[in-house]
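With one protein chain held back, the other chains of the complex are shown just where they sit.
All chains are identified by letter, namely A, B and C, in their written order; residue positions are counted from 1 within each chain.
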Amino acid sequence: MTVELVRSSAHDSDVLFAARVSTQGEKTLDAAAAGTEASDRDRGLINYLMRDRHGSPFEHNSMTFYVQAPIFVFREFMRHRIASYNEESGRYRQLQPVFYVPGPERRLVQVGKPGAYDFVEGTPEQTALAVAESKAAAEFAYAAYQRMLTAGIAREVARGVLPVSTYSSMYVTMNARSLMNFLSLRTKHPDSHFPSFPQREIELVAEQLESIWAELMPLTHAAFQAGGRVAP
Amino acid sequence: MTVELVRSSAHDSDVLFAARVSTQGEKTLDAAAAGTEASDRDRGLINYLMRDRHGSPFEHNSMTFYVQAPIFVFREFMRHRIASYNEESGRYRQLQPVFYVPGPERRLVQVGKPGAYDFVEGTPEQTALAVAESKAAAEFAYAAYQRMLTAGIAREVARGVLPVSTYSSMYVTMNARSLMNFLSLRTKHPDSHFPSFPQREIELVAEQLESIWAELMPLTHAAFQAGGRVAP
Amino acid sequence: MTVELVRSSAHDSDVLFAARVSTQGEKTLDAAAAGTEASDRDRGLINYLMRDRHGSPFEHNSMTFYVQAPIFVFREFMRHRIASYNEESGRYRQLQPVFYVPGPERRLVQVGKPGAYDFVEGTPEQTALAVAESKAAAEFAYAAYQRMLTAGIAREVARGVLPVSTYSSMYVTMNARSLMNFLSLRTKHPDSHFPSFPQREIELVAEQLESIWAELMPLTHAAFQAGGRVAP
Partner (left out) sequence: MTVELVRSSAHDSDVLFAARVSTQGEKTLDAAAAGTEASDRDRGLINYLMRDRHGSPFEHNSMTFYVQAPIFVFREFMRHRIASYNEESGRYRQLQPVFYVPGPERRLVQVGKPGAYDFVEGTPEQTALAVAESKAAAEFAYAAYQRMLTAGIAREVARGVLPVSTYSSMYVTMNARSLMNFLSLRTKHPDSHFPSFPQREIELVAEQLESIWAELMPLTHAAFQAGGRVAP
């Protein structure tokens, strides 16, 4: 999984100026504001907005990420409707033979009931099987894909054989409010107020998004964390 | 591809009452209204709303469909953010061995440039190859999937090998305005004002959605068609 | 404030069938289902979805309301972007002289700090003043409006003088998930998990919406209430 920040206009001060228009009705941002040290009053305002679920001040910012992940991760990602997506297209280009294969750290065995699953380590045999089967199926599929392309069959038809473990790439643009909603559902964090049971692979993407965002908007991130990771 | 209407509250009269609140400011719908014959004035109003892109009156209705289609179709479908989706989950259940294989009527060969592709019939050899490869890859993948499940590996890991041709099922709920937007992009219709180049498989789903909708809201559908299939 | 249900397709069973496609992958709704007694299993599933914030199953339903309320209430209402609106237009028709005047039960005096305001009863003098000033300003404004219309000035210009207390009317269509979000922010309920400080006039509208919805989807409403009135 790769996550890179491509573009951003996202600062804690964006939250502050948007919130202050409610109470002051004037433009409170000056040119220097983005770079200045946050005051305790700033911190307090962001914490208050988060706690009382004043969500809209967290929307006046934007982050564009470039993400590489398997199709099954993108399938979950794109269920989040408050974001902008552009993905590599199997209709317009030949997809590359890069596939997700569970690594040795992937907990392979599921225990528990729906809504309360947990995952535990597989035996060495299970791990070896998962790796071998994943690789073999990907290779078989890609060979079939190539034979069809060579025979002149359209890419959009031939791609049907490719597994959902095939890596794809996309640009995604979100604001901090959308991202907090995404993180609250796609990370399983001890400090979360609400339970969530994300698949580990999308959580790996979410963790990278979060760490980039936390650098851009440290006060907002701290308030999100302190408030139980509930999106406002 | 299967499309069934599950629930709906969608009548041409819903468009009329919503539009008339603008000009009359009162509730114009009475109990009998849904069943009455449309007048020429009703027809005229719907045509006018469509032509002048008054979109909101087309939103006060709802249709829920049950759709069965391959994952690669759902991937395109779910890029439409103005709809509600619930899909069968490969995390919660074992997926069934049902796969899309291009039929004899599928035009397999792509000619032309990006943005102006056309598809022509394959030779008998190409058709035979597409069918054989699609089937073989699906069978290989499903056998790998089953071996992993049998060995106790979690469903969410094992499913990675399954091809994007695997059939899935979902409920989708949309209103007429969203559906018109979907149809304008996912059908290639001679009367369309704007060009569109949908993949044939999603167009097959779109055509079924359209024919169900046209029965529920015939005046609205006629106005959409007459207006060049432009969503208001 | 008037709230009437105009159209709906909204049953607890709509939540159930949408949720069950995830785990069963098939259409579980039959014709009779909407009318059958809910089982304990049904209740349990709805509670589980609410608690674990599986929000999408609550979207496959639709309710259209006709609402009459002052413009300042509609201004707050329309900040909720996940709904469909059609409102009476001051460009297309002459607005009627109906205005909101605070009634005797309206607590007129605000005490406390931002984010923790409370309202207490006004003195008889304050109440009399609020009523008298509200009426006088409305009458003055409407007379000016009429003089401009009589003089041939366009409605869209003349309406500028009308106060935000002027009553308007609209149709609004929402699904249960959107409505829960609206209710969590626009009612101040002792059982709410999160604080909210709605203006009393929009809360009066929200309470009527809630009571209509609770009759249509009693299990969903009970789960919302039991879960601290947090929208999933």
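Points to keep in mind about this one:
Following the convention adopted for this analysis, a contact is a pair of C-beta atoms (placed from the backbone, for glycine too) under 8 Å apart; a residue touches a chain by one contact, two chains touch by 3 or more.
Treat the numbers as computed from the prediction; the structure is a model and nothing was measured.
For the options C:7, C:20 or C:159, the residue in contact with the chain missing from this view is C:159. Residue in contact with the omitted chain (choice from A:17, A:100, A:119 or A:213): A:17. Where chain A meets the missing chain, the touching residues are 4, 6-9, 14, 17-19, 21-27, 29, 56-57, 59-62, 64, 66, 84-89, 92-93, 95-96, 168-171, 173, 175. Listed here are the chain C residues that touch the chain not shown: 70-72, 74-75, 78-79, 81-82, 85, 90-92, 100, 102, 106, 108-110, 114, 119, 122, 125-126, 129-130, 133-134, 136-138, 140-141, 144, 147-148, 151-166, 199.
Within the complete assembly, residues 23, 48, 51-53, 56, 79, 114-115, 185, 194-197 of chain B touch the chain that is not shown.
Note that in this section only the chains that are shown with their structure count from here on.
Computed centre separation for the pair chain A/chain C is 33 angstrom, with centres defined by C-alpha atoms. Centre-to-centre separation between chain A and chain B, using Cα means, comes to 27 Å. The multi-chain contact residues of chain C, meaning those touching 2 or more other chains, are 23, 56.
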